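Complex shown without one protein chain; remaining protein chains in place.
The letters A, B and C name the chains in turn, as written, and every chain counts its residues from 1.
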Amino acid sequence: MSSSSPSPETPVVNAEVLREVIKVQPFTRWTGLEILKAEDGEVITRLELRKDDMTQHHGFLHGGLVGFLADNAAAYAAATRVGDVVTSQFTLNFLSPGVGDAFRAHAQVVKAGQRQVVVRVDIIAEQEADEKLIAIAQATILPAGER
Amino acid sequence: MSSSSPSPETPVVNAEVLREVIKVQPFTRWTGLEILKAEDGEVITRLELRKDDMTQHHGFLHGGLVGFLADNAAAYAAATRVGDVVTSQFTLNFLSPGVGDAFRAHAQVVKAGQRQVVVRVDIIAEQEADEKLIAIAQATILPAGER
Amino acid sequence: MSSSSPSPETPVVNAEVLREVIKVQPFTRWTGLEILKAEDGEVITRLELRKDDMTQHHGFLHGGLVGFLADNAAAYAAATRVGDVVTSQFTLNFLSPGVGDAFRAHAQVVKAGQRQVVVRVDIIAEQEADEKLIAIAQATILPAGER
Partner (left out) sequence: MSSSSPSPETPVVNAEVLREVIKVQPFTRWTGLEILKAEDGEVITRLELRKDDMTQHHGFLHGGLVGFLADNAAAYAAATRVGDVVTSQFTLNFLSPGVGDAFRAHAQVVKAGQRQVVVRVDIIAEQEADEKLIAIAQATILPAGER
């Protein structure tokens, strides 16, 4: 299951591949999401807040985009292990308002099995020199080849 | 707890109020979300797909926006019962790809208590004359006044 | 996928089969769980409260057994559609304390796909002539043959 010696059926998905994927995903491209890391079950993504179209009424990152960050990073982390995937489900707990200039999702595969990949995600707000954990998620991702 | 005779502390939130709320929520406004119904614990919202900035690589509605629809409708439904709210958590199960021209979220409050409001949501894709249930969610919403 | 004309690979699981399954599941047998209905994606189970070993400190049904009822009924409901299964995950929201003499789980398959079955469950407390919805759940079940 390791991405270090993939079979031809489970091509390696890495940061470079994901950057190409984003170019053909209009919504993800719209968000301006960057891939900071993507290897061996771990993914870190980053989103810079645009006040004019990403916020809720207090000027914080909208919860819908917190959910996007979690879901997206979980799927990308699973893809570094098993190639093409679809998301089965995710659970998101909001801890604090999305106050920040930028936001990172840190996703870590907990278990990559034949039929499902389980991932945990932390969503972290960056504000000047500070960082704050604002949401956590748990996701179930399915290898697309098994559909 | 019924919105038919609210106390001054829990002002009624209805479709008209929510349409005003959307105007000051830049991300929701960006989505073009419409409020079709919002009363007594039930909310129906609708999103028209814009292919150029709302899709994933197959041209389907991006999962992040399915999550937005679920989260948003759950919070709005809770607000029709208890006024101002914050989302604690939600769980989203994807059933089918987001194939459609427009998408509706149907949210129904299951229980509105003093400290939490629990909501179920169905996400339905509209394609020409057809409809399809594409995702379901379960959410926990907290009355903001209790924070 | 319908259980009305199963292929040899997905044998029908019905109430009679589930009653035999319970006999070889020591924990479920310990609970005294009854199968009231099990067909075509719908399962109803029932548990009679034993005050001396099923309760928490207020004499209500312990939350662990509310979780058992939800998880178990979801898996059984999926099995009526796809045969042998394993549970991937479930989310349980508690609405009210487990006050009652007996408890029923009503599980309904929302979508039975090739790779996953998604189920919603209601947990209902019976107390004398009254009934009350005390918890709701949403579960993801995997066909065991796909493991």
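In this section, a contact is a pair of C-beta atoms (placed from the backbone, for glycine too) under 8 Å apart; a residue touches a chain by one contact, two chains touch by 3 or more.
Worth saying up front: this structure is predicted, and the values here are computed from it rather than measured.
S.K.: Spell out, residue by residue, where the missing chain touches chain B.
M.R.: Its contact residues with the unshown chain are 88-89, 91, 114-116, 118, 140, 142, 146-147.
S.K.: Please give every residue of chain C in contact with the chain that is not shown.
M.R.: 21, 24-30, 51-57, 62-65, 67-68, 71-72, 75, 86-94
S.K.: So that we can see where the missing chain sits, which residues of chain A does it touch?
M.R.: Output for chain A: 91, 93, 95-96, 110-111, 113, 118, 120, 133, 136-138, 140.
In this section, only the chains that are shown with their structure count from here on.
S.K.: When chain A meets its copy chain C, do both sides use mostly the same residue numbers (more than half shared) or mostly different ones?
M.R.: same
S.K.: Which chains, taken as a pair, are joined by the highest number of C-beta contacts?
M.R.: A-B
S.K.: I'd like the Å distance between the centres of chain A and chain B, where a centre is the mean of that chain's Cα atoms.
M.R.: Taking the mean C-alpha position of each chain, the two centres sit 22 Å apart.
S.K.: Which whole number of Å gives the spacing of the CA centres of chain A and chain C?
M.R.: Whole-Å distance between the two chain centres: 33.
S.K.: Spell out, as numbers or ranges, the residues of chain A touching 2 or more other chains.
M.R.: 88-89, 91
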